[in-house]
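As you look at this complex, bear in mind that one protein chain is not there, while each of the others sits in place.
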Amino acid sequence: MKTAPRADALPDGASTRIAAPKLRLEGVCKRFDVSGAHATVAVADFTLDIAGGEFLVIVGPSGCGKTTVLNVLAGLDAPTSGAVTIDGRAIRGPGPDRGVMFQDYALFPWHTVWGNVEFGLRHGPAGAGLDADARRKRVAGYVDLVGLSGSEAKYPHQLSGGMRQRVALARLMANEPDVLLMDEPLAALDAQTRIILQDELLRIWGQDRPAAKRRTVVFITHAIDEAVFLADRVAVMTSHPGRIKAVIDVGLPRPRNDATRALPQFQALTQHIWSLIRDEAYRATVT
Amino acid sequence: MAVFFVVWALIARGTANPILLPSPLAVGEAFAALAGDGELFRHAGISFGRMLISVGIAAAIAIPLGLAMGLSRTLDAIVDPTIEVLRPISGIAWIPLALFIFGIGNALPVFIMTYTAFFPILLGTVAGVHGVDRKLIDAARTMGVPYRAIVTRVVAPAALPSLLVALRLGVAASWTAVVAAELIGAPSGLGYAVEWYRELLATPQVMGFIAMIGILGYLTDRAVRALATRFTPWAVETRQAHS
Partner (left out) sequence: MSAAAASPATGAAPRPWPWRGVLLPLAILAVWQALGMLGGNVRTPLPTRVVAAARDLIASGDLPWGIAQSLGRVFLGFAVAALIAIPLGLAMGAFRSIERNVDPLIESFRPIAAIAILPLAILWLGTGTAAAVMIVAYAAFFPIVVNTVAGAGRVEPTLLRAAATMGLSRFATLRTVVIPAALPAIGVGLRIGMGVAWTAIIAAELAVGAKAGGGTTGGIGQMMFVFYAYSIELNRIVVCMIAVGLVALVLDRAIRLGMRLLMPWAPRP
């Protein structure tokens, strides 16, 4: 266990790089041309490697481009320049190998819980080769994993925020993606539900299993305590344009739980990351 | 759009029956001729004038009533059922009875159009008042603002965007009714002109007047929209789906 957080200095390449990464962003730049007005550079010279099986959290002030990075990883946006690869292959578009969880859940209101979780298997390539029976088993398994057995026939509007997020997670995982990309998935929940779902997220992800058996997660949030609680590493972003400011190893032991939050090391890490962001956060409220 | 005219011209050439389907050129010429000697604008002016009067009367009754109904649950409970019973009876259905009461002339179209415009304006105003964010009113109350001022300074401005949408719908509704009313029961106006020329089998003129109906309807709608933008710039209005 580390006794002090090791903050890596400004991007010198060393700490943002890993041998044989699962995902790699290299010199990624994303520019948006707003019609008529000047172009907005959301993200510039962004370089980061993400290891297989790790839980990486990106933290930064509002508007720093975190969502843009996620969209580029998801293949929903193409970078203006730079390269983004998975397992060495270039990412050209969205696909079930990189599942996405959205902040507003994006559940299909016309499908029940079951229908939503089954959707990707039913209509997308992830379900190819699965007959109806195999599909049913898989869906039931994931509904159970997220703790929603018994609610399969409910419609989204009948579910609480926490339940909806569980459905979104189950839908995502049913496609058994290599990588899970999560865009502030807990932001819309109240503080108490958030804490519960953080625990649940780690459980469902399989935090007790060895890294080789876990899926890679890239998670975005602006809640620093959430970042430290969940992550193996935290990438701190700065805004205008979006860049990596620091990458921090979170040496806290797994499995993480309520006791983890009480550790002094937890506090130290949180304070340290906050000190990196504070000025920008302040400026965002006055400009 | 250009494709439309080309296809039209080809079909007209093919059927070669100027009564059934005149060429776009013939219609254009007829339109120009009617505009030139003023007949087009005379009828258009009459119809438009009727519409203005009708919407004016309807608004003068419906807006105050709507505001009152929106603010008072009691009044709403008393008046609304009557409104809901009358509303499905379209203005058009009143034409025979109104013909008997007013006879053919100016009063008939104006009556029908006022009736038709009345309901959308009333209901839209009520909805506008009901739709005022409760928190805005509460905020004013916690600042000690008296009731009268809350109505004029909070409710009215907040309901204004809906009111203007309702006005637009009322205008559109009465413009639809003008044609029907004039077709059947008026000695002048665009609806009358369309029917007059049909009886003469003068199709180019018929189409010319129909086009004028469309143009005026479009321009009026644009004008009310401009009014809305001018007076309620804070209300973002994406393309509304409405009839």
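For reference, chains read A and B in written order, and residue numbers begin at 1 within each chain.
We take it that contacts are C-beta pairs under 8 Å (C-beta built on N, C-alpha and C of every residue); 3 or more make two chains touch, one makes a residue touch a chain.
Keep in mind that what you see is a predicted model, and the values were worked out from it rather than measured.
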Contacting the left-out chain: of B:6, B:60 or B:93, that is B:93
Given the contact definition stated above, which residue among B:60, B:149, B:201 or B:226 touches the chain not shown here? B:201
The missing chain sits against chain A at residues 74-76, 93-96, 98-100, 102, 104, 106, 108-112, 119-120, 123-126, 155-158, 175
For chain B, which residues lie in contact with the unshown chain of the complex? 1, 3-4, 19-20, 74, 77-82, 85-90, 92-97, 99-100, 172, 175-176, 179-180, 183-185, 190-191, 194-195, 197-199, 201, 203, 206-207, 210-211, 213-218, 221, 239, 241-243
